[in-house]
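The complex appears here minus one protein chain, its other protein chains still in place.
Labels run A and B following the written order; every chain starts at residue 1.
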Amino acid sequence: MDRGAKVFGALGQRLYSNRMRRAAKKEEPATYERLVYKNTSVYHYMSISLEFENEETLSPAQLKQFIVNGLKDIYGEVGGAFPFDLLKFDELKLTAILRVYNSGLVKLWSALTLLSSFDQERCAVRVNQERCAVRVNQVSPFLLALSGNSRELELH
Amino acid sequence: MVRLKSRYLLCEVCVSDRSHLLLLDDGTVQNAAKHALIQAHGDYGFAHSIFGFSVKYLNAHTGIVLLRCRKSHYRLIWSALPFITGLKKRGQKVPCFFNCLHVGGTIRTCQKFLVRYNTQQLHRMLPLCHSEEERSAIRKSVLSCTVQKDADADSEEDIGEED
Partner (left out) sequence: MYRELEKCPRSLLVCEKSNFENEKSSHDTHVSKHYFNHKVSLVIPECRSLPPKLASVINNFKKYFLIKDLPVYEFLDKDFLENVVWNGALYALSYKTSIDQDNTIALLPSSHLILSVDKDTYEQLGLEGKPSQYNHKQPMRYVVTIDLTEKSMAPGGKRYQRVLSSLKERVPLKSHFLLARHNSGVEGDRVLQSLLARYQWKDHTPVVRSHTLKDLSCPSLRSTDLRGEQHSCDPSSFLEWLGAVSAGVSCDNTATSFTSTYVCPEPNTPVSQALHCTLSGLLLPEDIYSLLQELRRYFDEPKFTSWLSLTVHGFMDSPVSWGDREHGFHKGGENFYNFVLFRNQDYWLHMGTGSNDRCPP
C-alpha cells in the first residue's frame, strides 16, 4: 500500500472498499468494440520556440499579446479574432505549446511564421523593436504526440 | 467564354453636414476603403481584395458611391465598409459612415435599384412637406428634369437620366 493510503486514512479505505465492490459487481469482461473517429480532435496543438537577436525575457501574457498582435497585423481585427490557448511557456528555454481550433490553425501558423519583431517598451516613450523569429517545431491534432517527437532524439 | 465576374456595392455616404459631401472624390473614398480593409482584414485580406477594386461612380451631391470589386472577395470589402469612420481630404477629417444599399452583379442592376430606391424615398418624404408651395416646388423640379432630359445636378434622379 502506498503513501496515499496513509494520508487519506479512513476516507481512502472507504473509497477503496467502494471501488472494490463496484469492481466486483462488473467483473464480467468488456465486450469487443471498435470505433473509428475521423478528425475527432477539434483542436490542433503546436510546439514553438522563440529566437531573439538579443537575450530577452518575457512573461506568458506578453507572449500571448505578441502573437495576438502578429495575428492582427496579417488578418486584421475581423480575421485575427479567434481564440487560442497558450498551454505552456518555458521562460528559460523560450519554448511554448499552443492550442488552437482547427479552423484557426492555418492563420495562426502563418502569423507565427511572419512574426519578425517584438516591441519592447524600455521606457515610457521610446519603443524598442527587437528582431526575433518563431520556429514551429511540431504541429499535431493530438497533444499526446507533442511529447514524443522523434526528430528531437539526439544521440552522441 | 469565361468572364471575370465582379460585384458592385452601391453605398450611400452619410454625413452630419451635407455640405461636406462636396469634398468627396474617387481618391478619398478609395483611400478610406483601403484603410478600413487593412484594419478589418489585415495585410492578407487587403492584398486579396485590392485587385480589381475601384470606385466606379461617385455623386458628390447625393453622396452615392458605386464600388466595384472581384466577385470572389467582395465579402471582404463588404464587411470592411462599417469600419470607415471618416474621410480625410487635405488634412480635413469628415466623420461619416457608409451605408451599403445594394450589392449587384452589374452596374445596370445597381442603377435600376437606385432609381427604385430614390422613388421610394421621394414617396416617403413627400407627405412630410409642410406647405403646398414646397410640394409644388419639388414636383416642378422633378418634372423639369424628366421633360428636358437635362442633367440637372441638384436632382436626385440624375443617375436615372444618364446612360
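A few points about this structure:
Note that in this section a contact is a pair of C-beta atoms (placed from the backbone, for glycine too) under 8 Å apart; a residue touches a chain by one contact, two chains touch by 3 or more.
On a predicted model such as this, the values are computed, not experimentally measured, just so you know.
When the full complex is taken into account, the listed residue touching the unshown chain is A:146, out of A:114, A:133 or A:146.
Screening A:103, A:116 or A:129 for touch with the missing chain picks out A:103.
Residues 75-76, 79 are the ones on chain B that touch the missing chain. One chain is missing from the display, and on chain A it is touched by residues 1-5, 7-8, 12, 15-16, 19-20, 23, 26-27, 29-45, 60-61, 64, 75, 78-79, 83, 85-89, 97, 99, 102-107, 138-151, 153, 155-156.
Keep in mind that, in the parts below, only the chains that are shown with their structure count from here on.
Measuring from the averaged C-alpha position of chain A to that of chain B gives a distance of 48 Å.
Against chain A, the residues of chain B that register as touching in their complex are 37-46, 79-80, 83. Touching chain B in their complex are the following residues of chain A: 72-80, 110.
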